[in-house]
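In this view, the complex is presented without one of its protein chains, the others remaining in place.
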Amino acid sequence: MAIITKVCDEAAGIKTFTLEFKEPEIQKSFDYRPGQFVELTVFGVGEAPISITSSPVNKGYLELTVAAVGKVTRALHLRKEKDVAGLRGPYGNGFPFDEVKGKNILFVGGGIGAAPLRSLINQMFAYRDNFAKISILYGAREPGLLCFIDDLEGWGKTENSEVLLTVDAPDAKWRGNVGVVGSLLPKIDIDIKNTVAFICGPPIMIHFVLLDLLKMGFEEEQIITTMERRMECGVGKCGHCNIGKSYVCLDGPVFSYHQLRELGEDI
Amino acid sequence: MKILSKSNLVPFLEGLGLEFKVNAPLYEGQDVLFGDLDSSKLATDFIGKPRLSPKEYSFPQRERLFTFKNNGGVEIEAHLNETKRVIWGIRPCDLYGLKFLDMVYLSDYVDPYYQARRSNTILLGLNCNKAEESCFCSSIGTGPFAREAFDLLFTDLGDVFLVEIGSKAGKKLIEKQANLFTNATSKDEKQAGILEEKSKKTFKTYIDLGKVEAKIAGASSSPVWAEEAAKCILCGGCNWVCPTCYCFNIEDVTSGDKTQRVRYWDSCQLGGFTQMAAMNSRATQAERLRQRIYHKFSYNPDKYGGEIGCTGCGRCIDVCPAGINIAYILRRVAN
Partner (left out) sequence: MKRVLTTCEFCGCGCNFYLGVEDGKVVAIYPSVSHPISQGRLCIKGWQGHEYIHSPERLTTPLIKKGNRFREASWDEAYELIVDKFNQIRTRYGNDSIAVFSSAKCTNEENYLMQKFARACLGTNNVDHCARLCHASTVVGLATTFGSGAMTNSINEIAGAEVIFIIGSNTTEQHPLIGDRVLRAIEKGAKVIVADPRETQLAKLCSLYLMHKPGSDVALLNGMMNAIIAEGLEDKEFIAERTEGFESLKETVADYTPEKSSAITSVPEEKIVEAARIYSRSKKSIIIYSMGITQHTTGVDNVMTTANLAMLTGNVGKEFTGVDPLRGQNNVQGACDVGALPNVFSGYQAVTDEKLRNKFEKAWKVTLPPQPGLTLVEMLNSALEGSLRAMYIMGENPMVSDPDINHVEKSLKALDFLVVQDIFLTETATLADVVLPGVSFAEKDGTFTSTERRIQRVRKAIEPLGDSKPDWKIITELSSRLGYRMDYSSPAEIMDEIAKLTPIYGGVSYSRLESFGLQWPCPSPDHPGTPYLHKGSFTRGLGKFSPADYKTPAELPSHDYPFVLTTGRVGFHYHTGTMTRKDWALEREYPTGYVEVNSQDAKQLGIKNGQTAKVISRRGEISLSLKSVDTIAKGVVFIPFHFAEAAANKLTAANLDPVAKIPEYKVCAVRLEKG
């Protein structure tokens, strides 16, 4: 059980909710890794799996960024501060963190799909010295759909870090890059051998960025992505989320490209 | 091993009824269905299997998980069903089906709703002296006579049942009504052996499991998936009747300030099963059909120590309005 303590508009049709567990003990003991998700209940409506966008370093609250696409998510958008919501989790495996220390990090995100990346990026920036260069490429369909603008600005100002933005369909005010997020890849200059790439976003974006990265010389193990599947239970029982022999809710949602290819089902 | 005369079956089951809810196969008109014991309808001589397996006593078609009241605060009340239950007349294939579900629901994260039902249920099996057209448990190795997963196991020897004890709980049931049972002789056991051999000869549907296991991983692009899937009318029947299908959907049903969280049997043959906001991860029926077969013969064994996710009961063959036949598909895969 959690209380919504803050709601802010992130982008068109996307809001970020700050939640605190009603019971302080649970809040204290609630630990998670970036990339994990929770099952969020809007009482009387239903449940939906949502990635945690805050970072474990932000103690005392959780942030969830949600796009209104259906029954539960639309109902959530109507909720206000002080309303209650149900939370269970955290579920899933989460991103590798200690394992990638010392490396260059490349983030490629699209639209709301970048929600789990934000969690990881903030965690890394909290331990910034442990990582070499961090490049963040982020795109959305149109400028109004770019999320986490304040964060992006902050990250971009940090030393040895870069943030590049793009949109598919610019409006009159847009001055930045136009095109799919893959079109930003040639603009970065990093030592690929010592880099790990994290990709999150809509399936089509992931598909094309994967191909681009492989072409650039990334090894399958150097590419880490998250998979979205329809989910009901979050605990490996309901059978909705499998890709081949893996359950995305247990063995994912974070997979290396190498793992994905071993699962035995086309992705 | 014990002997129970056929005329003592009803007294035995009714005796159990004093302590347990007793379920058994019943004749409803000419249909055989598991139901609450009614000795006037008790089916002991039916061939094959009831259309639905007894899995619904542990994992019902529609199950209320909990109710919450949303009146400012939120009160939650869980509905754990701890009815003490004995099920008689479970076929060997269905015994394996329950063993398989136990593996899924009682491992890793234990499902409390399943556990509440299952841990209070005692399983009394009934061996098959004859196979139905669609049965192929003999190819999977789960039947026609059971080897495991029962508390008691009954074999029809004509006038009497041979009763094998499979667990302490089963033994206790006999001890409580010991006067109904006599000791079996080696002759009885031998007769059961002969019946098993005879029964094995009545099978009409076969697959070569070894070949299937060896070849299935490489069969993902076989034309059989699209060919067979083209006929599917999306009824979900093959999933609803399957004793090992465990996938479910969760819905919140709200009326006034009360919301029930309900889980329902779900079907991987339906497109909505994998529909997400932006895309469907299994967009074609061929992929969905392949998922059903792969889940049982490839993914499940991978995850659960080699245990096949199919009992060979053949129900999905009988239930399919499109004539899609898992044994045929597996034979194609094997070749």
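Each chain gets a letter, A and B, in the order it is written, and its residues are counted from 1.
Note that in this section contacts are C-beta pairs under 8 Å (C-beta built on N, C-alpha and C of every residue); 3 or more make two chains touch, one makes a residue touch a chain.
What you are looking at is a predicted structure, and each value in this text was computed from that prediction instead of being measured.
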Chains in view that touch the one left out, judged over the entire complex: B
Contact residue for the chain not shown (choose from B:66, B:109, B:264 or B:304): B:264
Of B:52, B:65, B:116 or B:334, the one touching the omitted chain in the full complex: B:52
Of B:33, B:106 or B:180, the residue in touch with the unshown chain: B:33
Chain B residues touching the omitted chain (full complex): 28-33, 35-36, 51-52, 56, 60-62, 230-231, 233-237, 240, 249, 251, 253-256, 264, 266-267, 270-272, 275, 318-323
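Keep in mind that, in the parts below, only the chains that are shown with their structure count from here on.
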Chain A and chain B, separation of their C-alpha mean positions in angstrom: 40
Residues of chain A touching chain B in the complex: 1, 41, 43-47, 67, 69-70, 84, 86, 202-204, 228-230, 232-233, 235-240, 242-245, 250, 264-266
Interfacial residue positions of chain B with respect to chain A in the complex: 68, 70, 73-74, 104-105, 108-109, 111, 217, 220, 246-252, 254, 257, 259, 263, 266, 268, 273-279, 281, 287, 291, 294-295, 298-299, 302-303
